[in-house]
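Note that one protein chain is taken out, while the other chains of the complex remain in position.
Chain nomenclature is as follows: A, B and C, assigned in order of appearance, with residue numbering initiated at 1 for each chain independently.
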């Protein structure tokens, strides 16, 4: 992952996930108001479930791809954990990243089981999501030993979004369907996505000069950038929400049942 | 902002905001008890909304003024972010402050939209307020590199109020209309207001000798001052609450519908 | 306060407060089950209120005494904050302690007003209590500059109880009358009380040799002592709860209305 592409890829995934979640929750919130008759409700619940299953499958697929890419991509450990010749751990960074993907894969698996079989309580998917985000932040936290000051700083800033999402997903166990929490989670996911791109641009500038990793002014500038990313993510989520809303509920008072 | 006036101005804004919120929530709490007939309730709800719209407009106006003043005031960056001649970031402190105002402006904008159009869920304004305060504290936290010990300390003390307000505003998403939380938020806003003045007096004394920024006794004194500001803010909020109350509910048991 | 007596006195106050609260809440919990007839309930509510008023008055009285003792006791600042001759702050420790008492006095004042006039919402007393504890912990935190390692440690341990009580009192705003939270608060108050005594014995041993403030073994021992104080406080609160219970509800199933 120590490359521009290695940051742009997960960034794109989180960005797409954040945008997709925003659209999904906005539609659900718009149609929820609409107290339709029994059969319509049932139909909409079945279609919701179908959507969840598709979403979980896609996340599971990309988690597997991510794990395989980390393991068997160029410079990956190819499932070898310990280098017995040189007597040291092999490619620990790749293993760390694969472990992060693993937990998102576990989230997707559990979500898939919940929505296909009803075997487990519904709120379990939020707990698994919270754990996946927590694990991501936890590994990042112990990932930064001996790096440059700015390098550490841009990764620590990421943790605000990651642990923020952990907290929000955990709260959703108790407040499922709260649109405020859902949109906040979407916003933080978009922040993660754009911030991964930013980190790529700062640490591995595709062109132009290198950044001075020890300049405190750069740190102050990057911190402010993080606020701007947050504002930008809030803007994207708001605009998406309004578009979905005006599409589903064109007259304002009555929302169409399916949109 | 590195001046006495630069601290007195935001201090005054927060002070006024804290006092205004105290009056507003006190009136609403006093009249809420009063289970009036349907039409009166409706009228009062309409007048509440009008008040919220005016308030949001005023906050939006001052946020814009603040941003413009930081950018185009004397010594401001005039929208220039990077000094290509000297090859360093330009006026990062002013940009930081403008970013803080930006988030309060976003809060006001969203609040305005919520109360004029009903497009978004009501609780969103509390989330935006929580984010605005969080962003203020977040930028302050990475703002203090290389300053004197007392300078850092007075700014860190401010963060108790700022992050306290973040937490309270976040809790209000789930407990909207809880007078205890509302008054606590008012109190912390007043603390912020008076503390900004205090910081101005300590770091840029308008007359009299400079403070020794390295004396631990000064730190201990300033810490105690913070407690006194808190006690003073609690006093102001209490007195205002009682005045409003005795004005709205003169006989104690029955409160007039409009006060 | 830098003496054995200076720690034994507040310790005694907290110990008495913790024991008193345990008895009070145990009685209320025992009689609450008892769904008496309207008039009895009313009588019991009036007697509860009377009890709260007496309690608040006592706390207010001792807060005033504490403030006066800190100011005018031997070695106190006698309301003089700045020594203009020597050009330094005067007796900041005494001022800190007086400020701590001030906040408990404010709590008692507000509690008195709430229970005599009904002017303010009931939950406000828990908020004031939370703020009083928070302020105590906050001042302690910035109180420890330049002291010996063990001295700092014993005061930091105290903060677990103090900030624990802050949290519990804050939660009680939303869960008033939850016996679990009330007993937890009682326990932590007793811990505070006995721990103040312990601190007195360690830092100012009335007889016997001085403690070595730099020995890490002493730190490990003291930490374990804190656990023992907690266990001891839990024991006291449990025993008191059981005594009150068996006195109020002698037959187990039916509790007498007044005990």
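In this section, contacts are C-beta pairs under 8 Å (C-beta built on N, C-alpha and C of every residue); 3 or more make two chains touch, one makes a residue touch a chain.
Everything quoted here is computed from the prediction, not taken from an experiment.
> Among the chains included here, which ones are touched by the excluded chain in the whole complex?
Hidden chain, whole complex, touched shown chains: A, C.
> Quick one: say which of C:67, C:162 or C:184 touches the chain that got left out.
Considering all chains, including the one not shown, the answer is C:184.
> From the list C:49, C:88, C:147 or C:245, pick the residue that touches the absent chain.
Counting the whole complex, the residue in contact with the absent chain is C:245.
> Out of A:64, A:173, A:225 or A:242, which residue would touch the omitted chain in the full complex?
Of the listed residues, the one touching the omitted chain is A:173.
> Specify the residue from the set C:48, C:109 or C:218 that touches the hidden chain.
Checking each option in C:48, C:109 or C:218, the one touching the absent chain turns out to be C:218.
> Would you write out the residues of subunit A that touch the absent chain, in ascending order?
So the residues of subunit A touching the missing chain come out as 88-89, 92, 95-96, 99, 102-103, 106, 110, 118-121, 123-124, 127, 131, 135, 138-139, 142-143, 145-146, 173-174.
> For subunit C, which residues lie in contact with the unshown chain of the complex?
Residue positions of subunit C that touch the missing chain: 29, 160, 175, 179-180, 183-184, 216-221, 223-224, 226-228, 230-231, 234, 238, 241-242, 245.
Note that only the chains that are shown with their structure count from here on.
> Chain contact topology under the given definition, line, ring, star, complete or other?
line
> Subunit B and subunit A are one sequence twice: same or different residues at the contact, by the over-half rule?
Different-residue interface.
> So what's the Cα centroid distance for subunit A and subunit C, whole Å?
Centres of subunit A and subunit C (C-alpha means) sit 45 Å apart.
> Listing for subunit B: what residues touch at least two other chains?
Not one residue of subunit B touches more than one other chain, so the list is empty.
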